[in-house]
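Take a look at the structure below.
For this view, one protein chain was removed and the others were kept in their places.
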Amino acid sequence: MEFNIHSIVFLIFSVITLGGGLGTVTSRNLIHGAVYLIVSLFGVAGLFILLSAPFLAAIQVLVYIGAIAILIIFAVMLTRSMTRMTEIYNRQWSLSLVVSALLFVLLLVGIILPVWGPGTANAALQPSELVATTVDLGVAFVDGNQFVLPFEVASLLLTAAMIGAIVIARDRD
Amino acid sequence: MQECIDIFNTFAGCLTASGADPGLAQFLSILLGVVLVAMGPLVIVIFLIWVERKYAARVQDRLGPNRVGPFGLLQTFADALKLITKEDITPAGADKLIYNLAPIISVVSVILIWAVVPISPLHIGADLSIGALYFVAVGSIGTLAIMMAGWSSNNKYALLGAFRVVAQLVSYEVPLVFSLLVPVMFAGTMSMQGIVEAQLGMWFIVFSPLAALIFFISTQAETGRAPFDLIEAESELVAGYNIEYSGMKFGLFFAGEFLHVFTNALIFAILFTGGWLGPFVYQVPALGIIYLFAKGSIFYLLSLHLRNTLPRIRIDQLMSFNWKFLVPVSIANLILVAFLWKVIQLIGLLPGPENASDFLAHLPAAIIMLVGNLALTVVVLQMLRNVGRRAVAANAVSTPANAELDDQPYSLPVPH
Amino acid sequence: MNFIDFTDPNVMPWLIPVGPLLAFFIITLVTNRSKLIPATSPEYGGHHPDYDGMLVPVVNDWGRVASILVGLAGILVAWIISLNVVGQALATPHFGEQVFASSIVWLDTGLTAFRMGVLVDPLTTIMLIMVPLACTMIFIYSIGYMAHDPRQARFFSLISLFAGAMLTLVVADNLLLLFVGWEVMGLCSYMLIGFWFEKESAYKAAIKAFMTTRVADVVMLLGIVYLYSLTGTLSFREIVYNEAVLAELAATPALLIGGLSAASLIGIFLIVGTIGKSAQFPLHVWLPDAMEGPTPVSAMIHAAAMVSAGIYAIIRMFPLFAAGADPSHGVLTPPLVMMALVGAFTALFAATMAVAQYDVKRVLAYSTISQLGFMMAALGIGAYVAAAFHLITHAFFKALLFMASGSVIHGMEHGEHHVHEHAHAHDHAGEDEHGESHAHASHFDPQDMRNMGGLRKTMPVTFWTFLIGGLSLAGLPLVTAGFWSKDEILAEAFYGGFTRNYLGAHAIVFIALVLAATLTAFYTMRQLGLTFWGEARTEEARHASLGRGIVSVTMTLPLIVLAVFAVAAGYVGVPSDFPIFGAIFSPEHNPFHHFLGPTLLEPPGTHSFNWIPVLFGSAAALGGIALGWYMYWRKPLQAGEPDPLVNILSPAVFQTLHNRYYIDELYGRVFIRPAQWFANRVASEFIDRGVIDGILHLIGRVFTWIGDLLKVLNQWLIDGFGDGVAELIEAFGYWFRRLQTGQVQQYILLATVAAILIGLIFAVSTGILQAAGG
Partner (left out) sequence: MVPLWMYLFVAAALFCIGAYGVFARRNAVAILMGIELMLNAVNINLVAFWRYQTPFVMSGQVFAAFVFVVAAAEAAVGLAIIISIYRNRRSVIVEDVDLLKW
């Protein structure tokens, strides 16, 4: 791959993403974990920008970092006694490591490389310069014969989740 | 516009000529642009602090800074120097990483906003197609900084303050976004530049003053200035989330806050009073900067005035004001405006692109929207009045004699 | 989504019931906003000692007004739409051969589909002229009548539902939809008769009415089901207007009952339903008690809706009854004969009872029964058009009479209030005034005609309208609607019975109806005399009045309107060869007859004019009127003086009539007590405990013994095996359950491992790995 602005940025964001992910799963202190998670999510947002999906990137920042991460931090703080556990991994951590590694290898060697990897037909495939814009996305969401129904259902789901969360987390007394 | 781009391109070209990898050169040139955009606010904030102090002094019938430099203009530099030279304490048991990260993020979250602030027809950091959304998204990062600060500094007051603030900020984001949607809907785009240009004929504040008001209030709350300054409620929690901070970190927090206020003022100017629009702005684009900052300063001073004159409200009042009043009103406003806008489009009062800059062409539409808004305002005020009355009635001692039987649980009669 | 064009007359009938039904929902769900007040507060009208200390819901004023408006709007919409439909129907040439109808698939039953739809043919049209008008009048009237009732909203919602159901029934194009409306009306009548459920008598009456009609309805449903099983359709048009189907029905023998055609059996089933609904002889007991409901309801039940529905159903299905017979030539089928006899008997029987009633509304109730008897009888002898005609005219004047009597009662209550407040002017028992008034009301009955008299002075409008209605009911010759319709029935009966002299059903009907007509005229005059003539017999009667303002307006306006119809409605059905009148009102042909005829496949023929039935009819009417006048008007009843009738027919007879031949008691003895006795003694004691238990115990013992035998075998062989298996499985389970640790993460880990394996297999099998390698 040629060494240009795009690839540089891609590398940076990938490193951020994966590094943040690793930090998330490995950090002993959950607050750190949350911060790493946010970092990782930032990386993903960056990747979205690179993939010319700015709307999703903004949503990523807004929803994940603005809402979910804050929520997680809240949860961590509400369960404070659990924030610094001496033993952060359970008994099967080694096995889990193996399995995750296996999974990764399978995905990579078994599917990604053979189908889209270098030297395959798909490798040459270049994204078109023209690309649907945010407007198209908005239209797609509210267009009668595209995604308006799932859109409504999603809103319903959010409402239900909100109510459910409140009901579950409320103190009975 | 092209010329301004070319500055960077020539820079990149120069780098390549001097043997750098083209990709790298391009990257560096963009980095330069980013730095330029980011520097602006950092310079501005220094004067903002001066303005703030002067204004506060005037309100409180003092002189304010007047020793260092003319009118004490250099006071802030002096303070900055002092802050830098001060000892930088990190409390024991604090979470170093996060503790040090927090102030930076709080400033960065504000500076990031400047990337989409159109300061003139030509000059804008990046005219994202989702500028408005970007503004909201980045703004929500500030919350994070406060959370981190409050938690990491291992102090119960700090944590309490942080909890409060986060609750406040997250809540007030809702009406903020709802009122932000109104100009976006008018302009039909989320790009800041687009929103500004859509106001060529008529400022959006005329179309929907209510949205503007809600936006202003919630930005006021977002920045945690009086009357919403629960963040540093000295009387209740010693100094809020940044109690443990000292030296430049503390300074950063405050710089971030001042900057945030001013940025919000600018955003308000952009969204509702046509940003850099003004006479001859297309001939002399630089004028746009002046117009924008002039408009922005007005709203900045307005919020300063509020801060210095209004008392602080209780946290429960704050929350109920948001959830029980602002949010419903903003939603109602959004629906109403959307409806009216559609109606106007249908009856063809909306001027087309050919006379987008024609003031008179916009007049009928503006009048309709205005009337609709005012009607809604009246309704809301009416409801407020009833609520108030009910509250009064509730406070008044109610004897069984005049107790209302409607809403008391009684069993219905069963005929035997 | 194709848009339905509701201006199309074929589709418009769908809209007719919508208005009231919508009103029902709106009132029930929205405007019926009640608040709770103590049952003792005067604001709550129907006070009942049981409720003391309770809170009862009372609709607030806003809700009342809104409910009234909504209900009124609903019925008005229905009226306007139906007027539109009627107009288009009248404008259509040869209406009847082609009708307004449209239907939708309602229930897909495999090969065939059950269609629901609306049908507007001449019969429906005349019903659509009558029902909405009467309903509207009743609604307007109710505004005044229920003005002081705490539960107006409830009342208007129910009565709207009632009207909606009736309209549904009218426009229905198939028997099932008709039955639906029928049942909904039954429900409404139940709730409305028991509207003042604080009165024990009221809710008892409600239950009685409900049960009685239910009995009949079940039978009717049987008929419907049987019909559907035979023809595979319930659409009127497909059954009644279809020679083949009718012939086929008439040909097939009925199941179970020999010597009876299927058509006849179905007919009899349906007739039983009607007998229940329109209170014919064996099942008439519920109707007089139905007087417990508010008077508008009585008007609704007796005039506009329910009882008419019964007759309407019969008229609707008439060809089915007549299938395989030719009524106009004296060939009657069993159902027809049954109808004729039941109708004739009921007409006479009810009339005799009406003679001896004191309650102003009960008299009308019995007269209703008797008039319905007229219609049944007319149908029985195949006087199809005459029955329909009488149905319409009767609806008008009976609604008028009920509302007039209602306003009489209202006026009496008004007077009672006046008197009682007067009484309280000088004793200062302010706080227990309410209770007092109730104590007062308990021993004064505002419906008892003996307490009235002289009301014509205080309530003139009511008097004149009541008079018109009464004369119409009595059938005052030539000028009233009642005369024309009754005359037509009599003419038909006479024509069948004596001109062609097939003696039998026709003759019996004729004689019975003439007698009934005489009695009708008599008791009408009696009622008028007792109520309005002479001097007031009580203080209350002296002060009786409708007061003034909205109440009196809303209560008198409908009376006037209906009075007009009670006279004019008769002139649409004047026989064309009736001297003078025929020439005036129906020059070339009897318009009603001509219009309604095509409803049937072959329109019933008209026959030449005959003086005798007219003379008989007029004689009956005039004789009855004269008798009544002689007994009750010439020297009106004085206060405390007993009814002269008591002496004329001996007190015993009078009591018998007054207590309706003790039929309720009879039913009590014959059906209810025996049933209880049977349930107790026979079913419970003997069969259940004695026989069944005995057998069971015997069997029980036998099997216990066998069981003991088997137990031995069981213990060593089967248990051994069973336990062995169980223990095996248990052991395995102990070993196997280790797998389930309750650790979510282990589960998901295992799941992932499985997924990986599957993926691996997939990858290998599709040779991707080789591709990767190569």
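The first chain written gets the first letter, and so on, giving A, B and C; residue counts start at 1 in each chain.
One rule holds for everything that comes next: a residue touches a chain if its C-beta (ideal position, glycine included) is under 8 Å from a C-beta of that chain, and two chains touch if they have at least 3 such contacts.
Note that the structure is a prediction, hence the values are computed from the model and not measured.
*Asks:* Where does the absent chain touch, in terms of which shown chains it meets?
*Replies:* If we consider the entire complex, the absent chain touches A, C.
*Asks:* What is the set of chain A residues that contact the non-displayed chain in the whole complex?
*Replies:* So the residues of chain A touching the missing chain come out as 1, 6-7, 10, 14, 17-18, 21-22, 24-25, 30, 33-34, 37, 40-41, 44, 47-48, 50-53, 55-56, 59-60, 63-64, 67-68, 71-72, 74-76, 78-79, 81-82, 85, 87-90, 92-93, 95-97, 99-101, 103-104, 107-108, 112-113, 116-118, 122-123, 125-128, 130-132, 136-137, 140-141, 146-147, 150, 154, 157-158, 160-162, 164-166, 168-169, 171.
*Asks:* When the complex is taken as a whole, what residues of chain C touch the one chain not shown?
*Replies:* The list for chain C reads 737, 740-745, 748-749, 752.
The rule we apply is simple: only the chains that are shown with their structure count from here on.
*Asks:* Highest contact-pair count belongs to which two chains?
*Replies:* Top-ranked chain pair by contacting C-beta pairs: A-B.
*Asks:* If you average the C-alpha positions per chain, which one ends up nearest the average over all of them?
*Replies:* Chain closest to the assembly's C-alpha mean: C.
*Asks:* Using the average of all C-alpha atoms in each chain as its centre, how far is it in Å between chain A and chain B?
*Replies:* That pair's centroid distance is 28 Å.
*Asks:* Any idea which chain C residues touch chain A in the complex?
*Replies:* Listed in rising order, the residues are 743, 745-746, 749, 752-753, 755-756, 759-760, 763, 768-769, 771-772.
*Asks:* Show which residues of chain A lie in contact with chain C when the two form their complex.
*Replies:* Of all residues in chain A, those touching chain C are 90, 92, 95-96, 99, 102-103, 106, 109-111, 113-115, 117.
*Asks:* Mind listing the chain A positions that touch chain B in their complex?
*Replies:* 2-9, 29, 31-32, 35, 38, 54-55, 58-59, 61-62, 65-67, 69-70, 73-74, 77, 133-135
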